[in-house]
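For this view, one protein chain was removed and the others were kept in their places.
Per-chain numbering from 1; labels A and B assigned in written order.
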Amino acid sequence: MRNLINILDFSTEELQGLMDTANDIIDHPETYRERCKGKKLATLFFEPSTRTRLSFEAAMYELGGNVIGFSEAQSSSAAKGESVADTAKVISCYADIIAMRHPKEGAPLVASMNASIPVINAGDGGHNHPTQTLADLLTIYREKGRLGNMTVGFCGDLKYGRTVHSLINALARYEGIKIVLISPDELKLPSYVKKDILKERGIPYEQTTDLEAFMPELDVLYMTRVQRERFPNQDDYLRLKDSYILTPDKLQNAKSDLIILHPLPRVNEISVEVDKDPRACYFKQVLYGKYMRMALILKLLKEAQKSYALSCDDITVIEKKTDTPECLVNVLHCNNPRCITSTERELKHIFKLTDRENRVYRCLYCEAKAE
Amino acid sequence: MRNLINILDFSTEELQGLMDTANDIIDHPETYRERCKGKKLATLFFEPSTRTRLSFEAAMYELGGNVIGFSEAQSSSAAKGESVADTAKVISCYADIIAMRHPKEGAPLVASMNASIPVINAGDGGHNHPTQTLADLLTIYREKGRLGNMTVGFCGDLKYGRTVHSLINALARYEGIKIVLISPDELKLPSYVKKDILKERGIPYEQTTDLEAFMPELDVLYMTRVQRERFPNQDDYLRLKDSYILTPDKLQNAKSDLIILHPLPRVNEISVEVDKDPRACYFKQVLYGKYMRMALILKLLKEAQKSYALSCDDITVIEKKTDTPECLVNVLHCNNPRCITSTERELKHIFKLTDRENRVYRCLYCEAKAE
Partner (left out) sequence: MRNLINILDFSTEELQGLMDTANDIIDHPETYRERCKGKKLATLFFEPSTRTRLSFEAAMYELGGNVIGFSEAQSSSAAKGESVADTAKVISCYADIIAMRHPKEGAPLVASMNASIPVINAGDGGHNHPTQTLADLLTIYREKGRLGNMTVGFCGDLKYGRTVHSLINALARYEGIKIVLISPDELKLPSYVKKDILKERGIPYEQTTDLEAFMPELDVLYMTRVQRERFPNQDDYLRLKDSYILTPDKLQNAKSDLIILHPLPRVNEISVEVDKDPRACYFKQVLYGKYMRMALILKLLKEAQKSYALSCDDITVIEKKTDTPECLVNVLHCNNPRCITSTERELKHIFKLTDRENRVYRCLYCEAKAE
């Protein structure tokens, strides 16, 4: 069984395959209208997210399938205390594929370990949101004609923005990528992302607080929101916020073939005036997101015949064979309060070795480092 | 692009066309079963309204289409602060037509100015609810065989009842209409409706507090609810409320071919005993509402090829040409706290000239008069 929990679950070849399918859907939508006839997508949204949910639903309907599900935890059995594992087993009786949004990090992974149908992570807390990254990649690919050899600026909240971390992760696998990190000091990219991804892979990057200074270099500008509540000192927020709001005048020195992306919803971080600029691609991004979700649903349903790639039991088998085993099961306890291990009953605490040299273990579910 | 924001957006010929289609659907439902195959309706309900929402959904399914959407703001991105304009742009990537219910007056108009697909107003605060008026018109037309030459009584809360104002607006365009306004003094029809519609068009009308006195004259009786919270003085409410509850004995002197309408939901303003009376048409009205919504969806999708009828930019072009321009853009500010201009970011405040002689300008969104 293939799932999509983390964007790195797919090789670059697989991502290219998804983009090829998406492009074919855009060119020949009529040939896809009955591809999922008789199939059902379950949209299990334990917290609300209209855009993502409706994108999945539109995708499934355009493939001729149907949709069941819920749009917030209150309407679900979770309110009665059902575990994510049981929900996944129950929904496997009703649907053919699951898209899950959950406030706890790792919840969709737990679902995938218990479901007998493919699971797509539609956002797990501040952790991963791989289908947004699929939308981002197709937008760059279609608008720029390539995925490598370009300078990509990320602007705004780079500390908490999960879509930023995922896209950096995805782009780091292509040739000739240069990254510009534009944010206030309070919201800089976490050092582990810089270390584990950018330095590890030798990606050149600049770090700055000045959007306009670097604007002329950028091929792609990825905007995110700077939220007032992220600042301990409100004066700092008021002083800084306008620097990270994109307006037409800030674009004067930008390249003519720049593309501007935003994961949406926007509040005020891109002025409505910018919408008319042909470089504004954030609504196209919405459309491309739907096509990538269609391609993803097709791929996962096609590969659903295969058996489980990973289950709790498989992991038990490989535990504790050496001094530095690949997996530690119920040896360490994850202390991240946002991790699914903090709420799910009878769930094994599993840590996997991610850096043998330094003996770094990370929680299987939320990727928090073991202390 | 055609939309339905206000019942007056359609000419009487267009309304007749919708009724003809609805009648044809009733007679030949099987020929409509695949008309919207592959199309999607988005039901964007920023406040709950089961009846209206399910009527739209049933309509779309009976045309062979699909439905995506949400049933309350909490489940939507609005909770994250997204503007109506952005929501309309995003949903245009997912669906083929929008039905929007919103607590703010003018919100569906804002949506229609930003969507690239047709928008239907499914109720905007206390302002408009044109598809209810479509249901009312078809009920009168089918049950009475005509839309003019009749005496129509409106009973109950005529002050806040948006369905009353819309139906009066619609009926005022037919010949031989006489209106009887039956309400407590506290809930009389607003004087601007009387002045702008009834007096302006020379429609004869009576105003009374006594339902039974005028009952024998009525061809149509449109009931609405008298809500306790509308009365500043609770003693007045208790004294008056029974006068406006329809019971079988109040119908003793009514015409045998009277028809009784109600926009529903009813609480206690029509006794359940009246349901058995063949003159009670409020459940038929529900059914006719579904058929009119089917006809409306078909009409708007058919006309969706055409370009925007109105956009913010078109308006900018025509502003301030004369001393008494047709439009004032960002000159006046709408003070109605229920208007969408009070919450939507970067929305132009637009006032249009509605009475050149008296230089009356009204807000484009909520139709409040400029001061």
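Just so it is clear, contacts are C-beta pairs under 8 Å (C-beta built on N, C-alpha and C of every residue); 3 or more make two chains touch, one makes a residue touch a chain.
None of the values given here were measured: they were computed from a predicted structure.
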Problem set entry | Touch criterion as defined above, residue of A:228, A:345 or A:359 at the omitted chain | A:345
Exercise. Among B:12, B:31, B:50 or B:234, which one is in touch with the chain left out?
Worked result: B:50
Exercise. Hey, which chain B residues sit against the chain that's not shown?
Worked result: 33, 48-51, 54-55, 57-58, 61-62, 67, 71-72, 264-268, 271-273, 283, 286-287, 290
Exercise. What residues on chain A make contact with the chain left out of this view?
Worked result: 38, 40, 42, 66, 68-70, 74-77, 79-82, 85-87, 89-91, 93-95, 345-346
